[in-house]
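Data first, discussion second: the structure below is written as structure tokens.
All protein chains but one are shown at their positions in the complex.
Right, chain A next:
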Amino acid sequence: MKLTVWTYEGPPHVGAMRVATAMKGLHYVLHAPQGDTYADLLFTMIERRNHRPPVSYTTFQARDLGSDTATLFKTACQDAVDRFDPQAIIVGASCTAELIQDDPAGLAETMDLKIPVIALELPSYSRKENFGADETFYQIVRGLAAPQDRSARITCNLLGPTALGFRNRDDVEELTGLLSDLGVDVNVVAPLGATPADIARLPAAHFNVLMYPETGEAAARWLEKTYGQPFTKTVPIGVAATRDFIAEVQAITGLTATADESRLRLPWWSASVDSTYLTGKRVFLFGDGTHVCAMARMARDEMGFEVAGLGCYNREQARAVRAVARDMGVEALITDDYLEVEQAIEALAPEMIMGTQMERHIGKRLGIPCAVISAPVHVQDYPARYSPVMGFEGANVIFDTLVHPLVMGLEEHLLTMFRDDFEFHDAAGPSHHGGHAPVAMSDASGGSISGKMMPDEAPSVAEGSNVIWLSDAERELKKIPFFVRGKARRNTEAFAAQKGLQQISLDTLYEAKAHYAR
């Protein structure tokens, strides 16, 4: 057993729902108790879909337990096929149904439904949402792809985009345009928007673009093995990665057309003097493996940040994340426990966090600016406007996303500098940018489940030591911009401890500053 409050990923059957909801003409019959329909609202509310997810639940109840549940499953299957007339169905069990062992696959196969029935084995007690999506898509591809000739023109499939994916909708559009520049047509995008008939046409493409390894890798590998379709290894997030991706496509296809870069603004924006202050900003990255790996390279090479730490919550990508971490000279944090992430962020005291909605709230609690770069995300990160993260427009989008909280940070800094002005004194509170309110409350996050308080803004005795801050040093510390104050406090205390000092005076503060000067 493991006590959990926040979860980065849902159970694997939610991953299967993401695939089913992404597709058209496919229905998912899910053996699940009453209540599991809650997952529908992720699609209808967070992603604001205008239709119900194509999922039928058996909604068995306590009184049905026993032999009855198998009948219930068969009835639900038959009703779904009669009512929705799908081209194919997928069948599976949620965590509770897994325990009652009704074998949805076996039951559905005996029913003679006249359409393909794809059975899913999703181990709910050991795997999670991303695995569920990857496995479901793989089983669908395996079950439906049909041998056929390659298309006359050079075409590719886009693999991996799903429902509830972070910016998947616009990434597909951006890549379709980019590939068109290169002379490559898109054969099928899957699972997003594909029908079972489209899945059957996958082998007509000359190669596959693996957009999201989390949700498309198993299918891409199977198509490579079975139909000899190579798949791209570079995820085109960031300018350099997009150019690498173009080179990879050119190598696969032999085509030489180049992409239109006329609207790519990140390189100049980043080079312009206004961006000088971004240099060496210490950032911490956390999210799914793919976005963290890609964005870490962008952060370092295209934004000029220093990557202070990075990690991911999905163990499937641990190897790739560790490799990037080694390249950056930092330790990778592979965990799905947000308390560990919070600890890492506290210890590293970065100037910005690039993460998920969880890190956004951790950032809020610690007073650190945050930009969202990965699922899980809430409704505001399924925007109405066009906002890909892939390709050249994606690079523009990310530049804005990363700079915006920091520009706000600079404003906050200016306000802090003038904090003794009558308009800007401390008691006037933080500016209207709630995202950067300094830590004041112990009840601001799930972190308090551990009963922890932030040491910042605490009494002058440093937590866990006997070092006392003298009042002049304490006052001076408050003049330091809030987003580096935590680090300054820690460094000074470490310095004092190292020197065996009992008190921190103004001099100690500046000696420590000189000691740690970069």
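In this section, a residue touches a chain if its C-beta (ideal position, glycine included) is under 8 Å from a C-beta of that chain, and two chains touch if they have at least 3 such contacts; residues count from 1.
By definition in this document, contacts and distances are computed from a predicted model.
Student: The complex lacks one chain in this depiction; which UniProt name from "Photosynthetic reaction center H subunit", "Light-independent protochlorophyllide reductase subunit N", "Amicyanin" or "Na(+)/H(+) antiporter subunit C" does that chain carry?
Tutor: "Light-independent protochlorophyllide reductase subunit N"
Student: Considering the complete complex, identify which of A:Q61, A:Q148, A:T226 or A:T258 is in touch with the unshown chain.
Tutor: A:Q61
Student: One chain is left out of this view; which of A:S94, A:T215, A:S270 or A:T492 touches it in the full complex?
Tutor: Only one listed residue reaches the unshown chain, and that is A:S94.
Student: Tell me which stretches of chain A touch the chain missing from the display.
Tutor: Residue positions of chain A that touch the missing chain: 1-7, 9-11, 13-14, 33-42, 44-45, 48-52, 56-62, 64-65, 76, 79, 83, 94-96, 99-100, 123-126, 128, 361, 378, 442-446, 448-451.
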